[in-house]
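One chain of protein is taken out of this complex; the other chains stay put.
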Amino acid sequence: MSEVAELVKEEKKAEPLFSKKNRKLISNPLDSDNPITVQVLGICSALAVTTQMVPALFMAGSLLFVTVFSNLFISLMRNTIPSRIRIIVQLAVVSLWVIMVDQLLKAYAYDVWKQLSVFVGLIITNCIVMGRLEAFAMGNKPWPSLLDGLGNGLGYGLILLLVAFFRELLGGGALFGFKVFEAIGIKYQGNGLMLLPAGACIIVGIIIWVQRSLNGYREAH
Amino acid sequence: MEFLRKSLDKAKHNFEKGGKLEKYYYAFEALETFLFAPNTTTGKKGAQIRDAVDLKRLMMTVIIAMVPCLLFGMWNVGHQHFLALGQAASFADKFWIGLLKTVPIIVVSYGVGLGIEFVFAILRKHPVNEGYLVTGMLIPLIMPADIPLWQVAVATAFAVIIGKEAFGGTGMNVVNIALTARAFLYFAYPTDISGEVWTYIPDKTAVVAGYSGATPLAVAASAIETKANVVSQFNQFGATWGAEGIYSFSSLFLGTQPGCIGETSTLMCLIGAFILVVTGVGSWRIIAGVFGGAYVMGLVLNLIPGGNAFMQMPAYYHLVIGGLAFGAVFMATDPVTATQTETGKWFYGILIGVLTVLIRVFNPAYPEGIMLAILLMNVFAPLIDYFVVSANKKRRLQRATV
Amino acid sequence: MDLINLGIRSIFIDNMIFAYFLGMCSFLAISKKVKTAFGLGMAVVFVLGVTVPLNWLIQEYVLNPGALAWLGADFSSIDLGFLQFIVFISVIAAVVQLTEMAIEKFSPALYGTLGIFLPLIAVNCSILGGALFMVGKNPPFNLAQATVYGLSSGIGWMLAIVALAGVREKMKYSNVPAPLRGLGITFILVGLMSLGFLSFLGFSL
Partner (left out) sequence: MGKFIREKRGFTIKLAGKAAATIKEPEMPETVALKPTDFQGLYLAKALVKEGDAVKAGTPLFHDKRQEAVLFTSPVSGEVVEVKRGEKRKLLEIKVLADRQVEYEAFKKYSVSDIMAMNATEAKEQLMRSGVWTNLVQRPFGIVADPAATPKAIHISAFDTHPLAPDYNILFKGQEAHFQAGIEVLKKLTSGAVHVNVHNAHEIPGTFSQAKGVELNKFAGTHPIGCVGVQIHHIDPINKGDIVWTINPAGVIQIGKLFLNGVYDATRLIAVTGSEVKNPQYYKTVTGASVKRMLENNLHSDHVRVISGNVLTGENIGREGHLGFFDHQLTVLPEGDHHEFLGWIKPAGDRKPSFSRAIGLLNFLSPNKEYKVDTNTHGEPRAFVQSGVFEKVTPMDILPTHLLKSILAQDIDEMEALGIYEVIEEDLALCEFVDVSKHNVQEIIREGIELIRES
């Protein structure tokens, strides 16, 4: 461990903590390299838990927690993991953190935990986590890995909340359970489609449409 | 005519390349080709003459085939209205009420849909396609008479943008656009498009005593609970409020039942089917497949021992209640979303028929099965084609090795 | 009859994709051609069919509160429930690994069509999801039910991906707006497809 600490220290000297490169690690996943809308990872939960803002927020937080710490841990261990069994090791590390989140939620936010049902558990197989471990943490130092985890977690959370925002607002006329339209005196008829799986897919599709129209990203045909 | 032509010719250069309104070329083109068939001639090499038919004429044929349904639907809207109020009314009165309720929906549907078409045509620089001519008429025909107009507008916008333009416009969509609009309403605002919403009753307290707006499908579905014979339920329906016999087989066939504006009359749909089949515009394989599939599935359900009352309903009733006929004739035959191989059309049609009956009987949540059945088969149509095309390829390959 | 009912429900009504969005990553990524989609689908059917009953056994005899009672009275108070995730995922990873090796050794032909997909499957959330949903069922499944559930969930997943691949092959020729190409239009497509599948929602057999 001390060796690793040394490394971290050295790196600190070499470049500032929030160098341009490191800041990019956080900002890229928010837009141009977004895990959901660009890398097509971790979509399952983006669709399933976004009928309302509250569970989406918790889900985003849980994933953020898991990516950050899994990335950090795998990065610390990266030189000692035999490559043949690395998937198993990664899964084990991720599972540990997921179990921790799961138990925490169960203890302190039982209602939300119930609502999220299996989807907390499914963070284990969320491709964002695994994907970042494989693509980044296995080959980078702990600090950038942590930042990378943070960035991707935030990028994921951003989309999750955006989807949940539209679904809850259009579907139920509310945000975080607060009846927005009623509050400003408009009688709003909730759009049931938004609460259905189909609505989630279509909203993600439209978000991609808008995002890519703005940032010019195109998929090779 | 001369004047019109001249003014078009005069305006044209503005819209052509380099003109100041170049951006709007396709809007202009749409208008111009609507007024005048273009003066383009065939190329230097290849076919020197072309068939007199074009997409617009094809679409018009479909619209004309829908006219009987539309006219009958207008009358029926009024007919059901006065029936619910227990009032006698003349033919003209009924038709007038229907006209008042139907025309605004048609206007909204065409207005919103064509508006979006033009915007996309200008933005994406492709010609305005004629496909919407048909869709714009289909949408009103599958709406309840009393649907809020803003919902028609939202549903149309959703269907055209998400269902069609996102896929690249006419000819590219995967699911039927009119059905997308209806499905949108069905899932977004279920209370306005299911249950007893089919009859236009401005004042709910004014209905005649004992009135029920239940559709035949609802009656049949409720028979599952009550275990009553469906046919006798049909025959008794309306007796308490002086409208006996409205669900007899013959009036169901004629279409004097509550339902979407255009889809109640099997007879009118058959007239439409006749036009489509004779003109060769609609696939008779699909139409026959849907009717056949539904009938056979009805028979199969009849045969299951201990089946519930709905399952025991004579199979031919399935063909006249709900929107089966309308769906079979006008929705399933949509050439873009149906299977594109002739063999595939049989599978496609029959599966729609079978699924419709299954959904009706086993899915109390959605008594109107035809719409969802077609939507589902739209999704599977490319797969059916895939297998038919693969078979064609395989024949060629086998031939080579022999 | 009960099992057939469960099977049909799991294929059409509780469809892994259209009802729960599980396994979306590979669903979206590997659905460009019907042939490959079919291969992946078969792999999912197989792995779900094996791991769900396997995990059922583990849940029943290891993880449930008091499940270890068969080891002796001393163990009857142990609740290993919190280990569920890690145990399930290990089982899945192991099964996938073993299957891959077995197929490679005994049936190279099958390996050609199926093998390449197997490594992908360990991280396919429909597999873990299938196991987790199986545990959450009320009333609890028996072994036969768990097997049927696993297999038919897989079949439902396969049906969905093959249908999507069919549509995407057809869409090769369409002129989708550039920003929507690829992922965007696929999302919208899946949304519309799931509307079609909604017709099964509420089916009572």
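Order of writing sets the labels: A, B and C. Residues in every chain begin at 1.
Everything that follows uses one rule, which is that a residue touches a chain if its C-beta (ideal position, glycine included) is under 8 Å from a C-beta of that chain, and two chains touch if they have at least 3 such contacts.
In this text the structure is predicted, and so the values were computed from the model without any measurement.
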Thinking of the complex as a whole, which visible chains are touched by the chain that is not shown?
B, C
Full-complex contact with the absent chain, from B:Gly171, B:Pro190, B:Gly245 or B:Gly307
B:Gly171
So that we can see where the missing chain sits, which residues of subunit C does it touch?
172-173, 175
It is residues of subunit B that touch the chain not shown, namely 1, 4-5, 29, 33-58, 60-61, 64, 127, 129-131, 169-172, 278-281, 283, 335-336, 340-342, 345, 389, 392-393, 395-397, 399-400
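Keep this in mind: only the chains that are shown with their structure count from here on.
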Check B-C against A-B and say which one is joined by more contacting C-beta pairs.
B-C
Distance between chain centroids, defined by C-alpha means - subunit A, subunit C (Å):
22
Any idea how many Å lie between the Cα centroids of subunit B and subunit C?
36
From the C-alpha centre of subunit A to that of subunit B, how far is it in Å?
43
So which bits of subunit A are touching at least two other chains?
196, 198, 202, 205-206, 209
Mind pulling the residue numbers of subunit C that touch at least two other chains?
177, 180, 184-185, 188, 191-192, 195, 198
If you look only at subunit A, which of its residues touch subunit C in the complex?
37-38, 40-45, 47-48, 87-88, 91-92, 95-96, 98-99, 102-103, 117-118, 121-122, 124-127, 130, 196-202, 204-206, 208-209, 211-213, 217-221
Help me check something: in the complex, which residues belonging to subunit C touch subunit A?
18-25, 28-29, 82-86, 89-90, 93, 122-125, 127-129, 132-133, 136, 177-188, 190-192, 194-195, 198
The residues of subunit A that touch subunit B in their complex are 189, 191-194, 196, 198, 202, 205-206, 209
